[in-house]
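Shown here: the complex without one of its protein chains, the others still in place.
As written, the chain order gives the labels A and B, with residue 1 at the start of each chain.
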Amino acid sequence: MHRRFWALALVGAAVVALAASATATARSAAQRTAALKAAPFAESWAKVPRTPAGRAAKSVLVFGDEQDPSGFNTLQATQSSAWAQYELSPVIRGAFITDDQGNYIPDLVSSAVANKTSLTYNIRPNAFWNWGGKKLPVTAQDFKYTLDQLLNPNNQVTSNTGYINIDPSKTKITGTKKITFFWNTSCPADKLAAGTCAVGPFVSYRDLFSPVVYPSAALQGLDFNTLWGNCVCGSDGKPISDGPFILTNWTKGSGTTEVVNPFWYGKKPGLKELDWKFTPDTNTEIQAMRGGELDAIYPSPQTALSQLVNQPGLVYNTNRAFIMEHIDVQQGPDSNPLLHQLWMRQAIFLGINRVALIKALFSSYAPGTKPLNSLEYILGPAAKPDFAKWSSAPGKALALLKAHCTGGPSKPTRGNTAIWTCNGTKAEFKYYTTTGNARRATSTLIWQQQLGAIGIQIDPVFQPGPTVLFAQTLPSHKYDLAEYAYVFGTADPSGNDSVYKCGSPGDFTSYCNKTVDKLLASAGTDFNPTTRQATYQKIDQQLAVDLPIIPLYTYPSILVYKKAIQGMQHSNASLSIGPAWNAEDWSWSS
Amino acid sequence: MSCTGSSIRAFGMTEPTPAHLGPSGTVAPVEQAVDGIIPAPDRLEEATAAAGLELQVRSQWSYARRRFLRHRLAMVGLFGLVVIFGAGIFANFVAPYSPNALDLTNILHGPTSIGHHWLGTDEIGRDYLSRIIWGVRTSLEVGVFVAVVSSIVGLAIGAVAGYYGGLIDNLLMRLTDLVLTLPALAILLTAAALLGQGNQWRVSFILAGFFWTGIARIVRGVFLSLREKEYVEAAKASGAGDIRIMFRHILPNTLGPVIVNGTIAVAVAIITEAALSFLGFGIKPPTPSLGSLTAGGQTNPQQWWLTLFPGLTIVLITLCVNFVGDGLRDALDPQQRRVRA
Partner (left out) sequence: MLTYIARRILYSIPVLFLSTFLSFIFVSYAGNPLGALRANPRVSQHTLQLVAHHNHLDKPVVIRYFYWLQEVFTHKLGNSLLTFQPIWPDVTRTIGHTAQVIVISESLAILLGVAVGIFSAIKQYSVFDYTFTSLSFLGFAMPTFWLGLLLQILFVDIYLHWNVRIFYTSGLNSPGTTATWSIDRLQHIALPVVTLCVVSFALYSRYMRASMLDVINSDYVRTARAKGLPEWRVITRHVVRNALIPVVTVAALNLGGLLGGAIVTETIFSLDGFGYYFINSLQNSDLYAVMAYLVVTSIIIIVFNLVADVLYGFLDPRIRYD
């Protein structure tokens, strides 16, 4: 018995020791094999100075990466993660680049001309590929190759909107630096139905061939679906780039190293090296920014960031992300008929206080967040605050309701239970939103209280988003009010057309205004950016009169970086370019 | 003479009622030998009368009740539970504010006597004490539901497995094994994430679906050992159906462990649901749950009261339930040799 016990104790101790060493050897064994496979990042990381001052002296910047890319072919459906695109943006460029105000700036092209029949690109004469040290020009062939890849039915392309308008059989290449595409004049019926072909011009042409144009010569023989799975390189494995930086190595789970690309056409970057360090957890990122282990982060907005807001030595920058939180007001036959009345919609808008909500939700970590007062343009000089006239004024709301209804409170009263009855219908609306979302749970409560104070009752209904609310409730038009977010894929307002067009599947609110439809149609064929912008601004003004949708706020986008870094200009996440859109302008100030 | 057990200490099995005995009508002998001071039952009346004492016949349940009431910790626990659960049940009247009454001018206030916010306010100004009271109510509903349903299910499965034995027993026990080899929290999280939809009753069902295994095993054990007993044979011989035998004769003997297990299950269910809600997969807002209230504390680490009070409530509930469970176990345990005071 004693012997058994001691034997067991020895075995136990051995197991513990083994487990302990196993975690160490598993680590080092993994490190060894990882070292054999992708030593570069670990090696280059070892040379990176550990203090900001050291890094400034060597012109190295370390950016925190929240999400490990699964590959760098961001146009492929299974590799299109946001951070992959952020890291790719200084490496592979496109025809245009969108700046922090949503303006399109020519990048690989010196100019692009589009009209009702064709689209012509004049590629920059000094745009070059750096392929493992070899200098190759960016040619029209690269654009053709890109188009072919995106239209290939066997390729798992994330989205080929706009490309399907181009007729691949009719392309004119003049020399090496000019290419003309032609829009489809007709489509075979089956392709039209399958959504793989579209007729007519694509007005938002500046979104095409941005942000990626593929190097045709370097990628010969490679499969689109498995391309760039562990590097950004050509068929010989050597790294390739046409941007200010070239991606020299990427180690999964550790990070990415990008060094200056001498063949880039633009001005010489202020940094010699840009490292992306994988730091998946926001709390660690926050500590690292305080402790100086990271130089910049682009964190997903959350309350913990409040620790960094007033941190000395850091710049905390909040901007609008292209994600719009709004309230749909249903005007179809299945909703409360009171919502079809303009004065009711106005009363609801006037009755809610968006500033108070934003303060409650965002003030601790996104202090600059403001209500959204436009629908077509979100930011930049084109965005006019057309909806600002509906900012919170409960007194005005009450006056509107008094004029049409009976039975409500005489002044805005907290905890009021008297609900208006108008034309025999009670002012009680079902309010749909997604479950499990703390912000929306809060906003629902706040609206209940604010609208209740002026005699409007809302009954919240929480539904799972992807499976019920978005998949069934919204398309069925069977709701009164619904709060959710639109994610804009482009700065161009034409991305939202389907929300306001009469009878379109994206028009959940059953809104229909023939004037707006006419304006949308005219903007759909207008290639003059000035007149087009004016048309969309007119549409925005009309929407601010008709109120099919109540815009609430845009999600904040937060960029935090060391004060000593110059040139950082905040961009917007959902445009998929990310914070490094102008990495060539970054530098350490001395 | 009354046929309920007249032993002071060693009550074990339920004696059958006279209708099911043989014609002699004698009381079945008690199972365990007692101290020897107490004479054999059929001489008991004589002996007590001779000593000038009155024979007080108590049922085993009254002995259990007495032992329970003498258990100090259990009484403390019971008192605590009455207070806490009482507040939960009468939340409408007890809570000073509605749990959703927000006040954007008063956010993130510490515990204060101003405005009677005894436990402070949360990030949109809701009174924390009220939210915790309503959270207690939710936890109570979940805990009791899970305990009752899992006890019934476990009882049924254990009874069937233990009574019929053989293939049915084998199958049911393999099923129980299956449930036991799965990583509990992981499966609960998966089920709650995919099926729960944040709804309180769905989550309760999911929890109950896991909790029945413990009681099933215990009940099965009791049924297995008791189905060979003579009185069961006798009952069968006199034509009693299976269900009647299971319910009338064997089941009452399992009630002790079932009650104890059910009581503990309430506490475990409350803690598990809190863990699920804390991780974001259990009961979702706006229904207040102690777990999601604690989770709110994680995003505001400098407002310590947001984390401290809901967790403290869970600890108090669990402690009280454990004390009561301890007391019940001691009271209902036939092996116990002394009354814990």
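Basically, contacts are C-beta pairs under 8 Å (C-beta built on N, C-alpha and C of every residue); 3 or more make two chains touch, one makes a residue touch a chain.
Not measured: the values here are computed from a predicted model.
Per the touch definition above, the residue from B:A49, B:L195 or B:I243 contacting the chain not shown is B:L195. Between the chain not shown and the residues A:G237, A:G291 or A:G424, the one that touches is A:G291.
Only one of B:A49, B:L69, B:L178 or B:I243 touches the chain withheld from this view, namely B:L178.
Among A:T161, A:S235 or A:N317, only A:T161 touches the chain left out of the display. If you put the missing chain back, the residues of chain B touching it would be 174, 177-178, 181-187, 189-191, 193-195, 267, 271, 274-275, 278-281, 291, 294, 297-298, 301-302, 304, 307-308, 310-311, 314-316, 318-319, 322-323.
Residues touching the missing chain, restricted to chain A, are 1-2, 4-5, 8, 16, 19-20, 22-24, 26-27, 30-31, 45, 50, 64, 68, 70, 77-81, 153-154, 156-161, 194-196, 252-253, 277, 279-281, 283-284, 287-288, 291, 293-294, 307, 466-467, 487, 489 (touch as defined at the top).
Assume only the chains that are shown with their structure count from here on.
Chain centres here are Cα means. That of chain A falls 51 Å from that of chain B.
Of all residues in chain A, those touching chain B in their complex are 302-304, 356, 359-360, 415, 435-436, 438, 441-442, 444-446, 448-449, 460, 462, 464.
Of all the residues in chain B, the ones that touch chain A in their complex are 100-102, 104, 107, 123-124, 197-198, 280, 284-286, 299-301.
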